[in-house]
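The complex appears here without one of its protein chains, the remainder shown in place.
Let's turn to subunit A:
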Amino acid sequence: MIHTAYGNTGHFFVIVAFVSAMVATFAYFKSALSSTPLDEATSWKKFARLSFFLHAISVGVVVFCLYWIIGNHYFEYHYAWDNSSLSLPTGFVISSFWQDQEGSFLLWIFWNVVLGLILIFTNRSWEGPVMAIFALVQVFLASMVLGVVIPGLDLKIGSTPFLLLRESMPELPVWKTNPDFIPKDGNGLNPLLQNYWMVIHPPTLFLGFASTLIPFSFAMAGLWLKKTKEWIRPALPWALLSALILGVGILMGAYWAYETLNFGGYWNWDPVENTSFVPWLILVAAIHTMIIGRKNATALKTSFILSIATFVLILYSTFMTRSGVLGNASVHSFTDLGLSGQLLIYLMTFVVVSVGLLIYRWKDLPSDAEEVSTYSQEFWIFIGATLLCLSGFQILATTSIPVYNALAESFGMVLNLALPTDSIGHYNKFQLWFFALITILTGIGQFFWWKRTGEGRLHTLYPPLLITLLLSAIFITVGGVRSISYIVLLTAATFAIVANGTILLNIFRGNYKLSGGAVTHIGVALMLIGILFSSGYTNVVSLNNSGLMISRSEEFTQNDNKENKEHVTLWLNRPLQMGDYLLTWRDIRVEPRHIPEYIPKSWVEIIENDFHAVALRDIVVNDKTYYKSGDTLEIYPENFYYEIEYREPSGKVFTLFPRAQINPRMGLISSPDIQRKYNKDLYTYVSMVTNPNEEGQWSATEEFTVAMNDTFFVNDYVAILDNVVRTDKVDGITLGEGDAAVKALIRILDNGQEFVLTPSFVIKDRTVGRKAEVSNELGLRAQFQEIDPQTGQFTFAINTKQRDFIVMKALEKPLINILWLGTFVLIIGFLMATIRRFRDFLKNQKKELAQLPKVKKMKPQQVS
């Protein structure tokens, strides 16, 4: 049955949400206009609020409908079919909600509604102008998922997630024969996204995106109402919260990349990463100028510019990642939905409105009577904010290269510019210096801020400077840091920790609630140290140093034969020395859904195109029997884990399980496994495997007839028939009375290792059975063909195939835990600062409210 009701309801409420947002925009606009009489303004505001509530309810219904469609696997809908499947566990069904553009827009709309409602209930005095901006944003966002075609013009607005398959792919021939066709299963979620981080990273990131709207709206409202300073108090806590959430969102993405993708790092300077990082940098700069904006007019003006820039950059980032302009420049941009025109209008509208308003009001903004002193807190904070902006500008200038091409193209030119090949090197060479300076300024800025230093008192900076030089000298020697730029960054970060730590100790004695800034700065400095060591001193463990000449061609022999041999080939059960470790690939394992550990693949038979497997033996893990032989169990059919044993020189053994996902549509996707030690991570991933779902091609059968203790050659190995013995047990065959079985012991020698193959020959119920034995290590299959009692000779049938192997890479990331530690410190610092500024705002609001009755009394008199 086709469940048209949910789609129709959803689509209808998208339209309601769109229209109600428009009404709310207009009504809030009217309510905030100074030309509107006061009693009318109140009723406009009431009406606007009702419209926004209606909008909120509609958005709720839309989200519910889409979730219902996905959650109940209504595959007649394109969105459900495209993004989920029956085998998807519940947690990941949630994340298939935002896998496509439409769902992620909905998520954004949803967060805006939540934030809008909070503002309506907590901040009545700013409601009119702030919510007018909010509602306008909602109009644009809702239009992205509208999916309405304007008749006559043939203009499609937005892309709806509620399309049925037969509407989205009308060209499929199946509709002619069966218009009610519903696919049995969906496409499923991209396996890379089947990760718990992908359940919480997108909502966090989108909440971060959504929350940048709040400081922007307050800045706009401040300009509009000419409350050029007052807007900062309510906006600041939100700006801090926004920076916290956006920052956490970005870091979650980085951590996911580290854990799941195999490019070996947490940050790749990918355009998608950059376009969310730049607004964050600008937002942090805005926070700093807002803090001093009430005292300093230059900072106040800058606060307006930066609050606007943050939001506009979020829109620009949306445009870049969703319009298809990035093309092949990014690994993970969305596919083009034909929304680029709409996105451009959205972007340009807000650029024109906000910049226009700012220019219009510029002359009304205060200016400083006298020049700021070099010894003032404002000066140093301002320099810091400027550096943050320049750092953001550099990232943006490079990331926008595909946009330059598109721009040139629209003017009829061909630019053919491409992103720098060594993008990491390109960004790092700038950002390293920017961040070295920024971290130094965090220390100096705090000293000036807390009036610990100033004109004629610069000597107060000497003690932290001295401690820094001492500490960093130790770090540089112990850590073996040789590069000048790294030494500078390390010293700068150490200074930041020492200086901010000094401040922290002092404030803590007084009022710890004020120490958010110092804590955050320490977090940043710790993160930089972690990044410096883990990225700058990544050590490739898997060097191919087998000593074998792999190729005699010149490009191999040049450069001391060391040309980029960072991957090693491991053969099944063949130990290989790699750095300090002796590595052995032991087995392939699969992941059952209800057993806490991975189990060997040979224990089960995976049912094709399903998420079940049949147990080939009793499945016992940790002395607990989970399934009996022949039972069916649920597994993750795409996940294979390569059991790699690491033996340390001390004899300690640990095992890593890097994952390879075999997906029929995507081929092989590799995810690392990480051995975490306190001082470094050992990061291992497979870059190539023989497909575990395919048996491999066996060669044509070759027969060998040999006598006892004869030596023969199979596939370059020396084989010896050691013995043929009677046996009572043959796997998979029950022997009754009168049955008989023998097995041969064939010893095979290879590179100092011995393997024994034991094919059996069974006579059961007077018929002959032959139980072959396979060795994946050798790529051999031996079958006991015949026994000739006259000659005493035995015949074996041998097949050979490619031996199983994996190609893997291992890296060591030193001190990466300092990065994660810094992350937590940063989060705590931001939280402290946010709470402090919210308290400040609430206290002030109480004060204002206490004065309010007087105002109310006055106003009616004016009207009458």
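Please note the rule applied: contacts are C-beta pairs under 8 Å (C-beta built on N, C-alpha and C of every residue); 3 or more make two chains touch, one makes a residue touch a chain; residues count from 1.
Quick note on the criterion: contacts and distances are computed from a predicted model.
Enquirer: Tell me the UniProt protein name of the chain this structure doesn't show, selecting from "ABC transporter permease", "Acyl carrier protein", "Formate dehydrogenase iron-sulfur subunit" or "Cytochrome c maturation protein CcmE".
Expert: The UniProt record for the chain left out of view names it "Cytochrome c maturation protein CcmE".
Enquirer: Which listed residue, A:Ile118, A:Val149 or A:Ala397, touches the chain dropped from view?
Expert: A:Ala397
Enquirer: Taking the entire complex into account, which one of A:Val62, A:Val93, A:Leu419 or A:Met578 touches the absent chain?
Expert: From the options A:Val62, A:Val93, A:Leu419 or A:Met578, the contact with the absent chain belongs to A:Leu419.
Enquirer: Which one touches the absent chain: A:Ile118, A:Leu505 or A:Val807?
Expert: A:Val807
Enquirer: For the chain not shown, which residue from A:Leu251, A:Val541, A:Val568 or A:Leu656 touches it across the whole complex?
Expert: Residue touching the absent chain, from the options given: A:Val568.
Enquirer: With the missing chain put back, which residues of subunit A would touch it? List them for me.
Expert: Given the touch definition above, subunit A has residues 82-83, 187, 190, 263, 298, 327-328, 330-331, 335-336, 371-372, 374, 386, 390, 393-394, 397-398, 401, 416-422, 426, 430, 540, 544, 550-551, 555-556, 562-569, 663, 665-670, 687-688, 805, 807, 809 touching the missing chain.
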